[in-house]
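Beneath this line is the structure, given in structure tokens, with notes to follow.
What you see is the complex with one protein chain gone and the rest in place.
All chains are identified by letter, namely A, B and C, in their written order; residue positions are counted from 1 within each chain.
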Amino acid sequence: MPDAVADAPRKFTLQDYKTDVHVDWCPGCGDFGILSSIQQALLQLQIPPYKIAMISGIGCSGKTPHYIDTYGLHTLHGRALPVATGVKLANHELTVVAVGGDGDGYGIGAGYFLNTGRRNLDFTYIVFNNGVYGLTKGQASPTLRKGLKTKSMPEASIQEGINPIAVALGAGYTWIGRGYALDVKTLVPLITQAIRHKGTAFLDVYQTCPVYNDIRTKEWYAGEDIGRPRLRRLDSEADWDPVVKDPDDPDEIVAKKVRALQASYETADRLAVGLFYKVELPTYDDQLAAKVPALKDHPLVDLPVFQRDVTPLFKELE
Amino acid sequence: MPDAVADAPRKFTLQDYKTDVHVDWCPGCGDFGILSSIQQALLQLQIPPYKIAMISGIGCSGKTPHYIDTYGLHTLHGRALPVATGVKLANHELTVVAVGGDGDGYGIGAGYFLNTGRRNLDFTYIVFNNGVYGLTKGQASPTLRKGLKTKSMPEASIQEGINPIAVALGAGYTWIGRGYALDVKTLVPLITQAIRHKGTAFLDVYQTCPVYNDIRTKEWYAGEDIGRPRLRRLDSEADWDPVVKDPDDPDEIVAKKVRALQASYETADRLAVGLFYKVELPTYDDQLAAKVPALKDHPLVDLPVFQRDVTPLFKELE
Amino acid sequence: MIGGPQGGGINSSAELYAKALLRGGLSVFANIELHSNIMGKHSYYRVTAAPVPIRSHVDPVHMLVALDEETLFGDAGERKHYPSHQGHLHQIATGGGVVYDADLKIPAERFERTDIRLHPVPYMEVLEQALTGIGRGGQGRKYVVMRNIVALGASIGLIGYDEELVIEVIRESFKGRKAEAAEMNAAALTAAAAYARSHFPARLERQLRPLPVEQRAQRLLIKGVQAVGIAKIKAGLGLQTYYPISPATDESVYLESKAPDFQMTVIQCEDEIASINMAVGAAHMGVRAATSTAGPGFSLMPEGLGFASITEAPGPVVFLWQRGGPSTGLPTRSEQADLQFALHPGHGDFPHIVIASGDIEEAFADSFESFNWADRYQVPVVVLLDKFLASSFWTIPPIDMSKLVVDRGALYQPTSPDTNGYRRHALTATGISPRALPGTPGGIFSTTSDEHDPQGHITEGVENRIAMMRKRMGKLDVIAREIPESFKFKLAGPKDAELTLISWGSTKGAILDALPALDGRRVNFLHVRLMKPFPAAEIGKILSAAKTTVLIEPNYTGQLGALIREQTGVQADHRVLKYDGRPFSRNEVVEGVEAVLAKNAKEWMVSHA
Partner (left out) sequence: MIGGPQGGGINSSAELYAKALLRGGLSVFANIELHSNIMGKHSYYRVTAAPVPIRSHVDPVHMLVALDEETLFGDAGERKHYPSHQGHLHQIATGGGVVYDADLKIPAERFERTDIRLHPVPYMEVLEQALTGIGRGGQGRKYVVMRNIVALGASIGLIGYDEELVIEVIRESFKGRKAEAAEMNAAALTAAAAYARSHFPARLERQLRPLPVEQRAQRLLIKGVQAVGIAKIKAGLGLQTYYPISPATDESVYLESKAPDFQMTVIQCEDEIASINMAVGAAHMGVRAATSTAGPGFSLMPEGLGFASITEAPGPVVFLWQRGGPSTGLPTRSEQADLQFALHPGHGDFPHIVIASGDIEEAFADSFESFNWADRYQVPVVVLLDKFLASSFWTIPPIDMSKLVVDRGALYQPTSPDTNGYRRHALTATGISPRALPGTPGGIFSTTSDEHDPQGHITEGVENRIAMMRKRMGKLDVIAREIPESFKFKLAGPKDAELTLISWGSTKGAILDALPALDGRRVNFLHVRLMKPFPAAEIGKILSAAKTTVLIEPNYTGQLGALIREQTGVQADHRVLKYDGRPFSRNEVVEGVEAVLAKNAKEWMVSHA
């Protein structure tokens, strides 16, 4: 555990965020790194487990909620975001974290990935990006670059991989980051920031799949073939400032988005990780509360809504 | 008709691209401008009507194929792109043009908008962007900016509009442009270029909806309130060069994409129209032909596929 | 009936008129037919009224008000090959009348009808007059939209109804800034009525008079979307998700307009897959969640329904407003053809409830109770409605809400914050497991669309699988036992009838109104409402006892008939079907029933207009 944790108040322990469910991922799967990073982030934030809802899609990654001892909905393939949206709308006092695979999020779930960015509800979305459809035995996922062929593919992919960061910028996400599953030390703080962010935070995590992705392996990320790590830490660059200071200044927003886009393109031997873009804008929750003031102090689920007096509505019809 | 047409070979006339079906759009609808621009573009290109397939989604815009005398499939809401993809895969000798509304393409069809960009099949996609759901009586569409309220909305939208150009850049479209429905003179050439482009061309067209969109009206685009047109023509800018010269140079690609993104952000009184980005990359069709050489000379539909000799396949199982 | 181009104002004049008739103590039924088009295509509105309660329309028209020529003669001109209608002239009953624009200069011969009264009224001229009367001379062109009020006024003059009642309604609907408009409309109406009376002194046979004030009972003029909306508000709806689609949109728009007052969240989603899944997520959190859609949207929900059912979510309640199918079909027309799909809305075997409301009162009751059922049985509920019920105005007495109770079902009360004690899918006698509301200490659970153990974790074990299938499916027996018979079906008329009519949904009104006309015969009417779990025993008993049975359905295949036979083995002797995308009229019911019996036909299709 990084030191940060040691300093954190000891109210909840790491055990409080773990279940006794057997984790059935393959040995060496990058998912283990993401799982423990999420657990450590929750621990650092000391969010009571019963105040957390983990929502996942279907895939190897989708099994995550079973391993974290919080409320959890392991939903449908590609539907984690709509479900998470409904969960947050119903009870905005919950810390909602949606997780899923890259096929789940950028393939079948692409429409929700795009439209969720427009709302800016206050929750976090973490995508396990392993370049393959793991649970269905290694077909190409939407992030696999053209011309690449992982071991269980009959032939190389003839369609281009998408750039999730670029799409997220176009969709309107207000916090956009990327991490690496095997670098827990930097992943944990990214997750804590994402959860702390007011608005929809999107975190794409490069994840190794030792069984099916024989291209982007642990060694490849480590750059053993080129003699230096392929991952470039944005925060290690002096002039990197992804945070919008004045949300009312369209020029600053565009400038920051443009830089984020620039940084998001992968080259054969350079991939950026870290925070790409952040802006503080009114959340969807805030705006709903503006319409229904009671939502400021109470989640929808606690409002006194039963047996409302509808006589005025009938009066209108006489 | 712009002069260009006068000079074009007179083989097919404008009449050849028109049907006798009553056009049931509202008086003054921007769709009329797009319809005639498509017809004129086809005329200029002198593509035989029977070699064209118009594919549309559902919405006011979706009715377009009935008005153009070519093969046409008026499909389902949000599914124009998958159908168009199937059409092109089946017969790549057809000129395929997919059209639909902004709700159709960026709302319910968002997942296909994203994933179609990854393939780069050789066809054109034109989105009628009117900021509303016309045929269902004027609800906000995904392009309506936050805080805006068109006349049939009970309250202002509390979600951000998407930036289709930015999303298209992230998705990988190889030709990205934007036009204005009431400026047929510039729209026609954009459509001809889009159709000529080898690969998936995406053209977003600002379209007025006099009945439901009382914000982005003809007068608003004309900038009558601010004394100058709101539309800025990219091609009128000396240093504007959206075409990638060297498709193998990632730096040029990123640079051009970044500039396109910059240009794509709308400000209250400036919106760019024209060609945003273009790169020549191998099309999906080309790559399929690389696997099945016969596809170079014949469309899939013409290959001799019936009663294939499968005895070798059975042999493998003895 | 008033007809004209869409956007031409027939809705407002018809609705003003209907309200005025209600105020006069009459029972009113008003229904519209329109195209899936925003402007210009032909649309018409029927307003039927009587001193006695009515719940349906009839095809013969006594007063046709035409805003344009197409309303009279149809659009055979528009595209030679396939006219979309023949106009309404031929529907006018002998002795009936027609009001049309004198400026159309239609030669009388062209009507080819000597048995009806022609009332050409110079709409613009009358309008100019009226405007001049209130000091707005020469502004006619500007207010050309008011031609619809002129036409209405003329017809009011001709049928001799009290125009003051209409003006009262006009004043109410144009309030505040619009007050001026009210006066202009009132003036136009009065002028037109006067014009009609003076130019066509001969009174129409059929006159319509308000009841004496003391006989006017308190009643409402209400549409299905309003009844459902109000019931949901009453039931404690927290989240309504929707994606625009006719005819369902109006319900969500109604709720949206009331959301701030009643502290609800109504959200327009990116599609119906998002709509259903957001609602499932919210339901799991303990909020009463619903989504409303039509067939094409419902066709995107099987996945979400199966998910809700296997995870035992308390809901959502899906309001399925049927329209003309299949596929995009006839978006603005009416049909009841989604029953079989609603009964099998996904792969695999899973429990859900399907109920089909027949009228406003049932729609209200079903909408309210559905949320209790969703909470109590932890299953999704589908309420079947349709375009005809959604958009038609019905006259009803005030709804008695004194007996409505809210039931949230079994909730889990943690005895300790120790989470390991809780089993979200605990195996119980009823199959119902107390649910914890997320956010509760000690209630932590996770669940999944994969087969799971009582703790909600994935397991593929055989014993567990069998137990879970029995638990989930077994709830259907509990539901069938507990839902009161009054929600299952209604048998109207004598038990020992010689003729039994069978139907479902909004066709109810036309059939009930038609019963008296099936003269002489001893007839009763079985209206089926709860479709799943199906009351097989009760229905089977009634039908095997029945002498002659006639199934009446507005769809091609007779979907209820198939369900009844599957569940009871009984097949109706005759079927009266209608699949032209229009609702049954009272006379079509009579005609159809008489026809199958007279011809002793297995099947008969009816279609007027």
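As a convention for this text, a contact is a pair of C-beta atoms (placed from the backbone, for glycine too) under 8 Å apart; a residue touches a chain by one contact, two chains touch by 3 or more.
Owing to the predicted nature of the structure, the values given are computational and were not obtained by experimental measurement.
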Of A:V127, A:A194 or A:V211, the residue in touch with the unshown chain: A:V211
Option touching the unshown chain, where B:M54, B:V99 or B:L231 are the choices: B:M54
Of C:H90, C:K142, C:H344 or C:R522, the residue in touch with the unshown chain: C:H344
For chain B, residues in touch with the removed chain: 19, 21, 48-51, 53-55, 58, 63, 65-66, 69-76, 79, 82-87, 89-91, 93-94, 111-112, 114-115, 288, 291-292, 294-295, 299-301, 303, 305-308, 310, 313-314, 317-318
Touching residues (missing chain, whole complex) on chain C: 35-36, 79, 81-85, 294-296, 298-300, 302-303, 306-307, 309-311, 322, 324-333, 335, 337-338, 340-341, 343-350, 448-451, 453-455, 457-462, 464-466, 469, 473, 555-557, 559, 562-563, 565-566, 569-571, 579-582, 605, 607, 609
Touching residues on chain A - with respect to the absent chain: 20-22, 24-27, 58, 60, 76-78, 107-108, 110, 133-137, 139-140, 142, 154-155, 211
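Just so we're on the same page, only the chains that are shown with their structure count from here on.
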Whole-Å gap between the CA centroids of chain B and chain C: 38
Separation of mean Cα positions, chain B and chain A [Å, integer]: 31
For chain C, residues that touch 2 or more chains besides their own: 270-271
Multi-chain contact residues (two or more partners), chain A: 111-112, 114-115, 288, 291
